[in-house]
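A single protein chain has been omitted from the complex, and every remaining protein chain is retained in its original position.
Up next is subunit A:
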Amino acid sequence: MNRINQLFQEKKNNILSIYYTAGFPELSDTVRIAKALELAGADMLEIGFPYSDPVADGPVIQASSKKSLDAGMDLKLLFEQLKTLRQEVSIPVLLMGYVNPLLQYGVENFCKSCVEVGVDGLIVPDLPMVEYEEFYQNIFEQYGISNVFLVTPQTTVERIHKIDSLTNGFIYMVSSSATTGKNLQLSQNTEDYFSRIAALPLKNPKMIGFGINGKAAFDKACQYANGAIIGTAFVSSLEKDSSSTGIAEFMKAFTA
C-alpha cells in the first residue's frame, strides 16, 4: 500500500500537509526542508516542481518558482536531489506542478523516477481529467502513483463523483476559486461548500487547501475534511527563515 493510503488509514483528522517549492530558497534545500518538516510534525509533503508560467499561483509561489528556476532547477536535477529522500523522510511525499514539464520529461519516465526515489503521488492542476483517463491513468496505476485532482466550489456533484472514481489518494478541495495565497474568507458560502462536500459519500479522503494561512483557518478546514494543506504561508516563512529552527517555529503554531 502506498504511503498516502496508509496515512489516511492511520490518521483520520487534523492531517497537516505542507507545500513548498523545490530548490527554494537555496537550490540544494529540497531534501533538507522535507526532513525538517517531518521532524516538526508534518504528516504529508507536497513538493512543487517549478514552472515558468504558473497560472494557478499567486505572487509568493510565483516568486519562489522563478528563484528556483533561475538557480537551475529542472526535473532531472529534482529527481537527482530526491535520491536521498527516503533515507531521511518516511511520511508521504507528492510532487505538484504544471503539465508541460511533465510532458517534456515523459509521463512514463516521470512515474518511473517517482518510484525510484519514493514519491507517492502527483498533483497537476492543468492536466485535464479526460486526457488523464484516456492517456495516462494506466501508466500511473501501473507504477502505483496516486493522481490527485482538485475540486472547487463550482465543481458539480457529478464531476466530483467522477474525480472520486479516478483518484486513489485524496481529493484536494480548493477552499475558494482563487489563485494560491489568497487568505481564506470564512463566509457562509464557503462553509456551505465545505458541508456540501463533507456530506457526499466519497471513497477518497479530503484535504482542503489554498488560503490556509494560520491555525484558525486550519482548524476550520479540519472540521470539514481530513486535514488541510498549507502552501503560501509556509513559503513566505521560508523567505524569512529557512533554518530548521525557523521551520519548527512555523510548525508549532499548527501542531500545538
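Note that in this section a residue touches a chain if its C-beta (ideal position, glycine included) is under 8 Å from a C-beta of that chain, and two chains touch if they have at least 3 such contacts; residues count from 1.
The definition used in the following text is that contacts and distances are computed from a predicted model.
Asker: Missing chain's UniProt protein name, "Tryptophan synthase beta chain", "Cytochrome bo(3) ubiquinol oxidase subunit 4", "ABC transporter permease" or "Aldehyde dehydrogenase family protein"?
Answerer: "Tryptophan synthase beta chain"
Asker: Of the residues listed, A:A22, A:A40, A:V60 or A:L127, which one is in contact with the missing chain?
Answerer: Going through A:A22, A:A40, A:V60 or A:L127 one by one, A:L127 is the residue touching the chain not shown.
Asker: Based on the whole complex, identify which of A:A71, A:V115, A:L150 or A:L166 touches the chain you can't see.
Answerer: With A:A71, A:V115, A:L150 or A:L166 as choices, the missing chain is touched by A:L150.
Asker: Just to verify: which one of A:P101, A:G118, A:G144 or A:G246 makes contact with the chain not shown?
Answerer: Among A:P101, A:G118, A:G144 or A:G246, only A:P101 touches the chain that is not shown.
Asker: Of A:L27, A:A56 or A:L166, which one is in contact with the hidden chain?
Answerer: Touching the chain that is not displayed is residue A:A56.
Asker: Taking the full complex into account, what residues of subunit A touch the chain not shown?
Answerer: Looking at subunit A, the ones touching the missing chain are residues 51-58, 62, 66, 69, 74-76, 99-105, 125-128, 130-131, 149-152, 154-156, 159, 174, 177-179, 182.
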